[in-house]
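Omission of a single protein chain aside, the complex is shown with its protein chains in their original locations.
To keep things simple, chains are lettered A, B and C as they appear, and every chain counts its residues starting from 1.
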Amino acid sequence: MTSISQFTADVRAFSEERDWPKFQDPKSLLLALMGEVGEVAELMQWTREADVVSDFESPERNHRVGDELADVFIYLVRLADVLGVDLGQAAEEKLERNRSRFPTQGPDSIIGKLPSKR
Amino acid sequence: MTSISQFTADVRAFSEERDWPKFQDPKSLLLALMGEVGEVAELMQWTREADVVSDFESPERNHRVGDELADVFIYLVRLADVLGVDLGQAAEEKLERNRSRFPTQGPDSIIGKLPSKR
Amino acid sequence: MTSISQFTADVRAFSEERDWPKFQDPKSLLLALMGEVGEVAELMQWTREADVVSDFESPERNHRVGDELADVFIYLVRLADVLGVDLGQAAEEKLERNRSRFPTQGPDSIIGKLPSKR
Partner (left out) sequence: MTSISQFTADVRAFSEERDWPKFQDPKSLLLALMGEVGEVAELMQWTREADVVSDFESPERNHRVGDELADVFIYLVRLADVLGVDLGQAAEEKLERNRSRFPTQGPDSIIGKLPSKR
């Protein structure tokens, strides 16, 4: 049960022990994050929409994509940390706001709204 | 102190209450994540490298970028969940492997390695 | 029949007339390109794979996505120009190399290769 704030602290310590913070300005970290997002994309880009989930059910493929998602996450927590953002708190607040924006029933229900977001 | 697994469960419940999982195949979620990464990029792209951190120190700007990073995180945990990946565990394992790959001292030290990753 | 090199020169002149080259270092341009890629993603992320092409057949939607693809292209030619890359020549060379890498027949044929690129 890793907490977001503990993992952020772990990644910070890992970076500082290697004297990497001098390379880790926000724009560089964001480009690194993009590079890892690109690697996730390469794992699924030519698989048909309906087949992607089952394609990653094999242990080898599941481990592979988990490894790339982990890289995205590592750069994301590091980027938030460098920017002075508490990622866990920001995420909780955003999810709470989304609960208000997209009620589950009533006249403002999201039913039918999502796909038409254009 | 939000745990990664609890937040993953919260985002899953949020999606299921709105009947959104039918739209949330991995490729669609990855494109949505890219859209949010793009919004983070737009917040800092024209700021000089040396000025980005201080630019986000104001409460208004800090909240703004935190909001976009939260969106990236929400799509990341949802994508991992749909793919059957335990993001917290994958991230812990990756960080542990990185500790071995990049020792902090000795003949295999990372000193000088990072910038030459080409 | 716009040539790639003429369009590159047009975008360069546009930038210089506005004194923008001082902001247009490669990392900033790449982040700007990413922002535009993200806007293309937002236009199609929740549409089913089989419906995307027809969704963009309406003149309004077609113009919309064309506008975003144009933004990606503008940043791409500008980035190549700033990096001293002749994009048209690089693209011709790459396509020629791909013709050799992926023969259309014979024992090295691509048949069945692409989807297994993992």
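Rule of thumb we're sticking to: a contact is a pair of C-beta atoms (placed from the backbone, for glycine too) under 8 Å apart; a residue touches a chain by one contact, two chains touch by 3 or more.
The model shown is predicted, which means the values in this text are computed figures rather than measured ones.
The chain that is not displayed touches the following shown chains in the complete assembly: A, B, C.
If you put the missing chain back, the residues of chain C touching it would be 1-7, 10-11, 14, 17-20, 23, 25-28, 30, 33-34, 37, 40-41, 44-45, 47, 49-50, 52-53, 56-57, 62, 65-67, 69-74, 76, 79-80, 82-95, 98-99, 102, 104, 110-111, 114-115. Interface residues of chain B facing the missing partner chain: 27-28, 30-31, 34, 42-43, 46-49, 61, 64, 114-115, 117-118. The chain not shown here touches chain A at positions 23, 27-28, 31-32, 34-39, 41-42, 44-46, 49.
Methods note: only the chains that are shown with their structure count from here on.
Over half of the residue numbers found at the chain A and chain C interface occur in both copies, marking it as a same-residue contact.
Inter-chain spacing, taken between the CA centroids of chain A and chain C, is 25 Å. Centroid to centroid, with C-alpha atoms defining each point, chain A and chain B lie 3 Å apart. For chain B, the set of residues touching two or more other chains reads 23, 27-28, 34, 37, 41, 44-45, 49.
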